[in-house]
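One protein chain is absent from this view; the other protein chains keep their places.
Just so it is clear, A, B and C label the chains in written order, and each chain counts residues from 1 on its own.
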Amino acid sequence: MAPTDRTDKSMSMKAAIAAFVRDGATVCLEGFTHLIPTAAGHEIIRQGRRDLTVVRMTADIVVDQMIAAGCVTRLVSSFVGNSSAGSLGELRRRVESADPAPLAFEEYSHYGMICRYLAGAQRLPFYPLRSYGGSDLPSVNSDLRKVTSPYPGPDGGPEQIYVVPPVNPDVTIIHAQRADRRGNTQIWGLTGVQAEAVYAADKAIVVVEEIVDDEVIRSDPNRTLVPAHAVDAVVRCPRGAHPSFAQGYYDRDNAFYRAWSHISKDPQRLQDWLDEWVRGTADHAEYVDRLGEEFWARLAVGEALSEPVDYGRRL
Amino acid sequence: MAPTDRTDKSMSMKAAIAAFVRDGATVCLEGFTHLIPTAAGHEIIRQGRRDLTVVRMTADIVVDQMIAAGCVTRLVSSFVGNSSAGSLGELRRRVESADPAPLAFEEYSHYGMICRYLAGAQRLPFYPLRSYGGSDLPSVNSDLRKVTSPYPGPDGGPEQIYVVPPVNPDVTIIHAQRADRRGNTQIWGLTGVQAEAVYAADKAIVVVEEIVDDEVIRSDPNRTLVPAHAVDAVVRCPRGAHPSFAQGYYDRDNAFYRAWSHISKDPQRLQDWLDEWVRGTADHAEYVDRLGEEFWARLAVGEALSEPVDYGRRL
Amino acid sequence: MTHAAPDAVTSSELLSVVASRELAARRTVFAGIGLPTLATELAHLTVAPDIEVVYESGVCGAHPARLPETIADAVLITGAEAVISMPMLFGCVLQGGHIDVGFLGAAQIDRWGNLNTSVIGDWDSPSVRLPGSGGGVEVMANSREVFVVMRRHHPRSFPAELDFCTTPGPDRALAEGIRPLGSGVTRVITELGIMAREGVGEELRLVAVQPGVTVEQVRAATGWELRVADTVDEVPPPTGAELRLLREDVDPDRVYLR
Partner (left out) sequence: MTHAAPDAVTSSELLSVVASRELAARRTVFAGIGLPTLATELAHLTVAPDIEVVYESGVCGAHPARLPETIADAVLITGAEAVISMPMLFGCVLQGGHIDVGFLGAAQIDRWGNLNTSVIGDWDSPSVRLPGSGGGVEVMANSREVFVVMRRHHPRSFPAELDFCTTPGPDRALAEGIRPLGSGVTRVITELGIMAREGVGEELRLVAVQPGVTVEQVRAATGWELRVADTVDEVPPPTGAELRLLREDVDPDRVYLR
């Protein structure tokens, strides 16, 4: 069937954030190093959202920025660092000295977070994993619990295993290379845990480099990681993953990662940066323009096309 | 690194079955309607394996043939039928009247089987699922058990959920469109539960339509559903999924599915069929030849190429 | 089976048209092949333009060039919007709660909408071994509601007690302390009429009869004391437009229409 107005979910970033991210909400932003939804985080800052619980495996620059902008009161994460490039200044001030305000933090491991998304997406009361035995993490996170298997263990006796509870964000936001207007979303390169994070959520916003014709998506249905039925908004926002990268579109801005350790170390410098680059821009298009073409040329990538596969058609 | 002899896992079907399928073994054959490893099942029949436990979600024609050939004493499955085309004569005789011998049968639902593969692949003692509450299946399958969640249920009280145990086949056999010599396997169209079934197994045989150059696989790494580290043998066997289909290579032989209900209804006719097409052929190449080019032309498909994606390269 | 619909309406056509109307305003349907295919394709052209069929095989948003012959037909894959793995399909889409209506068939259905697809007779030595659950257990447990289309309305397929309960409705699940997502079977569509129930705690009630069928005929064909709604409507016969769409657009090659 041809797309109708009713199934066209494309909207502006401003409209999508206004519609689906409310004060006090649990907001998941996913993308593991690749395709981090930075532009969406910036729009949340521009709209001045408050009291958010942010769920994100690798809490990195965009999370530090959202915390510094006063949007976040609680963080659920398994890695709170600026990649291998240094520290997150604001996050450390909040956790180490409640400066300028405390931040509630729920600490997990990567697979613990993945399993929370899996449980949330699969509507399970818990998800088992072979982690945490002997760790101090359960002593600071009472949601890490144990279950006894109803089957005998390897030694014939009862076997215990840790479990994590589901996470069901009010909204999950991901960045992707392309989607059609209905929300069929194609991602290549690192695919992380994006599909599960979307299925775990009540609502989902997909930010894309390009909105493409139906025919592009339908020429390769296996490439669709998130089907339209799981998506509520499709936002076109080229370069919206900067300073992270979009495989085949632009490279990672490693210099900015290194710079962030210095920017975020000084609270005033951090706020000045937000004033200039986030609160002082109308939208991500202006942020992109201000960086300038010469800047983007440095992050440009060459071409490496996949060989097509043949889906065949009945003769 | 360039492939070395040590990482070349390609071998003949005869050698792969001889090396990895032993009498008494638990053998998983997966492929949901698409890419059913029929040729591997036929080679198991030719080599006269005995006392196998066969694990397969949809026990269909190839399973009926393996049972009729006396290879199988136990079946673990969630659908024992000839697609929508009719019945499996041998399986019904075994189950309904132990004729000519009984068949032990463990009955699951589809998701129960999928969760057994997931638990097996993830080395979990059990996998939870929201099925089976109120079903008679647990009364005939004592491996369907319950666990109490350590988190409060929706009403604040304790919540119970059914779980299934892992399945860890001695060997899993799948059919795929293409792989490289190391075993990096690419599948498109319906991908079913093949990757999880491979990861659940101790050994894995991948049967492919084509063994391709490394460059083909590496041009599209997201298409690799089964990485080489999980594969022990790569067998080139074109048209090895007949009468099922291989997306983009050949179509389903619906006429044979309909015919099988009649062939399998008559035990003598079934044995004659096995004598002619399996025990009377040296290998699958002979089976393919005997069917003839005119036959294969009827199953030929036209071209429908995927649009390439750009993985990019650093400039 | 007597129904004097215009143009010699066949049983397949009648069931497809009636089922299609029940899909009004539904978004996602989990369907097998055959009558559910016809019903959802017709609904797409009539009462539910935004309907999406999700197939057990992993296909979402199919745009087949021909009417598919199986739920895994190659024509469903080429040109589809998404093809996902079975763990994703069953775990995230179905168990995740994304399906509005699941279609199921059965060898036997009881008054609560519990289904038997495993055996006739004893499970251990059955007189007939049926295919089993497939994904039926999961469709029932996780869809908002389930429609059952039964070609034959006969006391053997509508027994007072199932030989085996493969696929339990929510009443049986709750009795065991397991809370299912949806309402279980809400519609049973047969050649004789339509039975309905709202959900837990309710038996199926006859709410409509096919043209020319009496309530007494339906009662006689049902193996339990069938409840009957206060007012039993006659199902409006297929319209000319519905039949034309079904015959000319949905299944011109008569793959499923008989």
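Rule of thumb we're sticking to: contacts are C-beta pairs under 8 Å (C-beta built on N, C-alpha and C of every residue); 3 or more make two chains touch, one makes a residue touch a chain.
Because the structure is a prediction, the values reported are computed rather than measured.
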{"item": "Chains on display which the left-out chain touches in the complete complex", "value": "A, B"}
{"item": "Option touching the unshown chain, where A:21, A:45 or A:91 are the choices", "value": "A:91"}
{"item": "Residue touching the undisplayed chain, where the options are B:61, B:121, B:147 or B:288", "value": "B:121"}
{"item": "Absent-chain contact - pick from A:41, A:120 or A:189", "value": "A:189"}
{"item": "Hidden partner chain, touching residue among A:77, A:168 or A:264", "value": "A:77"}
{"item": "In subunit B, positions touching the absent partner", "value": "1, 4, 6-7, 118, 121-124, 180, 182, 184, 195-196, 199, 214, 217-219, 221-222, 224, 226-230, 311-314"}
{"item": "Interface residues of subunit A (partner: the chain not displayed)", "value": "32-34, 58, 77-81, 83-84, 91-92, 95-98, 107-112, 114, 117-118, 129-137, 140, 153-154, 159-162, 188-193, 195-196, 245, 247, 251-252, 254, 301, 304"}
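Everything that follows uses one rule, which is that only the chains that are shown with their structure count from here on.
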{"item": "Starting at subunit A, fewest touch steps before arriving at subunit B", "value": "1"}
{"item": "Chain pair showing more contacts of the two, A-C and B-C", "value": "B-C"}
{"item": "Closest chain to the centre of mass proxy, which here is the mean CA position", "value": "B"}
{"item": "Whole-Å gap separating subunit A and subunit C, where each centre is the average of the chain's CA atoms", "value": "39"}
{"item": "Whole-Å separation of chain centres (CA-atom averages), subunit B against subunit C", "value": "29"}
{"item": "Subunit A residues counted as touching two or more neighbouring chains", "value": "123-124, 219, 222, 311-314"}
{"item": "Two or more partner chains touched - positions in subunit C", "value": "59, 74, 77-79, 83-84, 91, 95, 142, 181"}
